[in-house]
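Left out: one protein chain. Kept in place: all the others.
Presenting chain A:
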Amino acid sequence: MPAGSTLSTHVTLISSDGFEFIILREAAYVAGTIKKMLDPTSAFAEAVTGRCTLGSINGVILEKVCEYLYYNLKHKDAQDVPDMDIPPELCLELLMAADYLQGKPSEALS
C-alpha cells in the first residue's frame, strides 16, 4: 500500500490451507495481533499489501474467527448480548486461535 493514500476499507485474511476471507478493516482490528500487523506506521509487508497470511489457523477455524470478529464489532457497545453459537468440537482450536490473535492480555477473554 503506498504511503499517504487512504487505507483500504477491506483486508484479506488467508488461512493455512489457502482460504481467503475478505473482511472489513474495522472488523479485522478487533483482533489485536491483526491490528498490529496492519499498522501503517510500522509498515510491515502485511500493512503494505493488505493481505494477512495466518499460517497457524485453518480455514474452518478462520471462518469462525471472522464470524466472531463481525459479531464483536456489531455488539461493541451493546449490553445483554446473546451468546454466539460455538460448535463444541471447535472449542479448543478456537481458544488457541483466540490466544494467538487477540494480542493484548486485556482483550484475550473478552
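We adopt the following convention: a residue touches a chain if its C-beta (ideal position, glycine included) is under 8 Å from a C-beta of that chain, and two chains touch if they have at least 3 such contacts; residues count from 1.
As a convention for this text, contacts and distances are computed from a predicted model.
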Suppose you had to identify the omitted chain by its UniProt name; would it be "Cullin-3", "60S ribosome subunit biogenesis protein NIP7", "Beta-adaptin-like protein" or "Methyltransferase type 11 domain-containing protein"? "Cullin-3"
Among A:11, A:37 or A:65, choose the residue that contacts the chain missing from this document, as touch is defined above. A:37
Even though one chain is not shown, chain A touches it at residues 32-33, 36-37, 39, 41-48, 52-56, 58, 83-89, 91-96, 100, 103-105, 108-110
